[in-house]
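Every protein chain except one is present and positioned as in the full complex.
Then we have chain A:
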Amino acid sequence: MEEPQGEKSSQPQDDWVRFISSDGYSFLVKRKVALASPTLRGMLDVSSNFAEAAMNTCRLEERGIVVEKLLEYLAYKSTFESAPKKEDIPDFMERIAPEIALELLMAADYYDS
């Protein structure tokens, strides 16, 4: 997918952001999804001087499986958070394997999601 470097201001919601886990897996998600986490929003804030914001790439100190689930949740959140009350929201809990629940909890805590 194209990653417009210079056009951040014009289409800030529609470009892609890369996440790299501690064991080297790389994930591409829409910026809108990443911004659902306040911590990631801070990392990707264009007004800051962080390398993450400049390169649209964040290294997360979590295992790939945890990063994957974290991003999956953020996608879930950005999709359904503004859904009207009456609409049925699928349960995310059944998508979390208990094996990673502890690690995911700490990641969730850090990324404030």
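As a convention for this text, contacts are C-beta pairs under 8 Å (C-beta built on N, C-alpha and C of every residue); 3 or more make two chains touch, one makes a residue touch a chain; residues count from 1.
As a convention for this text, contacts and distances are computed from a predicted model.
J.: Can you pick, from "DNA replication complex GINS protein PSF2", "DNA repair protein rhp7 treble clef domain-containing protein", "ER membrane protein complex subunit 1" or "Ribosome biogenesis protein BOP1 homolog", the UniProt name of the chain not shown?
T.: Of "DNA replication complex GINS protein PSF2", "DNA repair protein rhp7 treble clef domain-containing protein", "ER membrane protein complex subunit 1" or "Ribosome biogenesis protein BOP1 homolog", the absent chain's UniProt record names it "DNA repair protein rhp7 treble clef domain-containing protein".
J.: List the residues of chain A that touch the chain left out of this view.
T.: Spelled out for chain A, the touching residues are 49, 70, 73, 77, 80-81, 85, 92-93, 96, 98-106, 108-109, 113.
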